[in-house]
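For chain A:
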Amino acid sequence: MSLSRIFLRTAACVAAALVAFAAQAAPQKVLRVPFLIAESSFDPAFASDTYSYTVIDEIFEAPLTYDMLARPYKLRLQTAESMPEVTEGGRVYTVRLKKGIVFADDPAFGGARRELHARDYEYAVKRLIDPKISSPNAWLVEGRIEGIDAAAAEAKKADKLDYDKPIPGIEVLDARTIRFRLAKPDYNFLYILAMTTLGAQAREVVEHYGTDIGAHPVGTGPFVLKEWRRSSRIVLEKNPNFREEYYEAEPAANDPVSQRLYQEMKGKRIPQLDRVEIFVIEESQPRWLAFLNGELDWVNLPYEFKSMAIPGGEPAPWLAKKGVKYLPSVDLDLSYMYWNMKDPVWGGYTPERIALRRAVSLAYDIGEEIHLVRNGTAIEARTALPPGVLGHDPDFTTGPAYDPARAKALLDMFGYVDRNGDGWRDQPDGSPLVFTYSTGPSQLERLFTQLWKKNMDVLGVQVKVEVAKWPDLRKKSKLGQLSNWHLAWNADFPDGENFYQLLYGPNCGSSNDGCFQLEAFDRLYEQAAALPPGPERVAIYREMARVLAVYAPWKTFVHRLRNQLVQPWVLGWRKHQFIHDAYRYVDIDLAVRARYLK
Partner candidate 1 sequence: MSEDNLLQVQDLRVTFQVDKHSTFEAVKGISFDIPVNRTMALVGESGSGKSVSAMAILGLLPDNAIIPATSRILYGGADLLKATPERLQDIRGKDISVIFQEPMTSLNPVFPVGEQIGEVLRLHMGMTPRAAAARAVELLSEVGIPDPQLRVRSFPHELSGGQQQRVMIAMAIACEPKLLIADEPTTALDVTIQKQILELIAGLQEKHHMSVLFITHDLGVVGEIADHVVVMQNGVVQEQGPVRAIFERPQHPYTKALLECRPRLDRRPMRLPVIEDFMTSGGSANYDERPRGVTAGDAVILEVKSLNKTFFLKEGFFGKRAVPAVKDVSFKLARGKTLGLVGESGSGKTTVGLTLMRLHDATSGEVLFEGRNLLGLSDKEMMAYRRRIQIIFQNPYASLNPRFTVGNILTEPMKIHGIGKDQKERVEMAFHLLSRVGLPEASFYKYPHEFSGGQRQRIAIARCLTMKPDVLICDESVSALDVSVQAQVLNLLQDLQDEYGLSYIFISHDLAVVKYISDEIMVMNQGEIVEIANADEIYLNPKQDYTRKLLASIPKGWDANRAVA
Partner candidate 2 sequence: MSAVLPDNAPPVMHQSPGLWTLAWRRLLNDRVGVFCLAIVVAYVSMMLASYAGLVAGDWNKEKGVSYANPSFLAGAENLEAREVTNRDFGTTAKPVDLSDIDPLAPRYKEWEERAAKIAVTEVKRAETLAFGGDKWGRDVLEKAIKGSEVSIFVGLTAALFATLIGTILGALAGYWGGRVNDFLEWFYNIFTSIPYILLILAFAAVFKRGLDTIIVILALTGWTGIYRLVRAEYIKHGGREYVKAAQAIGASHFSRMFVHILPNASHVILVQLSQHVVSFIKAEVILSFLGLGVPVDMVSWGTMLAEAQNELVIGKWWQLFAAGASMAILVTAFSMLTDSLRDALDPKLK
């Protein structure tokens, strides 16, 4: 072969390789986002934390979901063909599934294409009562679905669940129909059907991976898990088996932001993104700096930097020049402190104890917490329910939340005065009165501790600080060993019941850590559950708020504000409370990105 021929052939090969390479490297739409706290597991039955669920939401699908833009929050169909048929006064729900939905590919399927079957939902529910998993989400179905409690008790005794034994309340009618029969009428069950905890799971996959199922989530959703470096990096990629779906939403007419987002995404096929890269960055500074560098596509502004980024509530000029979009919102959450009602000093339902707890509530300067510690990134929570949740009453108030004079007066009145001359108030019977504050060692928690100490000093109550790591405190809390503790609760669905279940008597031992058991409250709770959502239910919720104001089993602190900052090339996105990050509704304008990042 002559030299020129060799040269030509080599050149052709090189050219082909280059073309192939170039074709392969067609610009991918990659979204890069941060997590504040590390995930735990991607098994819907095992995980219960927000961050794990942010990823689970993209992989698994419940029958229903929420509209991305509608406010107030509105349910929408996901794998269900139509809204479930509710019969027998809210006791029976019949769900029909769409045709042609398939699971993502997985070796557990043996190379075959796996279609969604109704029994996949039955399986998901059953996993919640499996004693080997000990799911923290069991409360979603316990007491709700007929026969589930009996099955759970039986499984617990035998220390294993017989998955083949049918449960009376769950009926698989055919490949695409499933019927749920509830123990009592419950109008909130629709919301349960929108939670990804009930997302369809394939039994063969779970059995194939055994205890490692948390690392191998396989669902019908728009993304699959590509890479997982624990507590560091999660990578999702578009699920090639995902069905053909197009963007649909109902933006509110009077909300310009929603309108804009709708225009950005209208008619596009979802998901638009090829890849999502999630980075766990616990420290706020590196997170913020990465966002400013363009390495992250959105960030919830850490409150330390609030003054320099959005002074006076508007983006600073230097931030506006970067094209960053500012999307403020109120999270549907509540930051609160529960009192252990069984505590010998602080618990109880007598007037003295009520007075004691209400006095401490009045002595806490919520204003300083909001402005000094949280840097203005929260609003006062006057009741347990945040705005946006059914039952929230914007006019409900018991007067100023911080009133040290009234607090002191209350304690004086009921005999909590200094009896032994050491400068601290004591109990009416003379024994010492000590407020034990349990917290963690971080710098932020130290600030809260300082605030409590300051306020209690003014009130004249001695404070003992106990520092321990969060998992240890959680263990103690579940065992009822703490006299009080502060927690936060994120709404799972936009109804007051989701918050009030934390104070429901029978939930003492599962979610009711303070063990508040008031008959009047429990009765109201059950009444509300039996009514469909509406003004009657709202009236009952208001009544429950009054009861809580009187008996003070909780001190409610704040609802957190979200100051979401989004890069100019991110389209279609705002934070949704229930469908979390909703990567399927996000798009990236690569041209804009190139322009800003050059």
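Quick note on selection: all candidates are chains of the complex that A comes from, given by their letters.
We adopt the following convention: a contact is a pair of C-beta atoms (placed from the backbone, for glycine too) under 8 Å apart; a residue touches a chain by one contact, two chains touch by 3 or more; residues count from 1.
The shown structure was predicted, so the numbers you read here are calculated from the model rather than taken from an experiment.
Of 1 or 2, just one candidate touches chain A in this complex, namely 2. Those residues of chain A whose C-beta lies close enough to touch candidate 2 in the complex are 285, 304-308, 311, 350-351, 354-355, 358, 367, 370-372, 375-376, 379-380, 382, 394-400, 403-406, 408-410, 412-413, 441-443, 446-447, 449-450, 453-454, 465, 467, 520, 546-547, 549-550.
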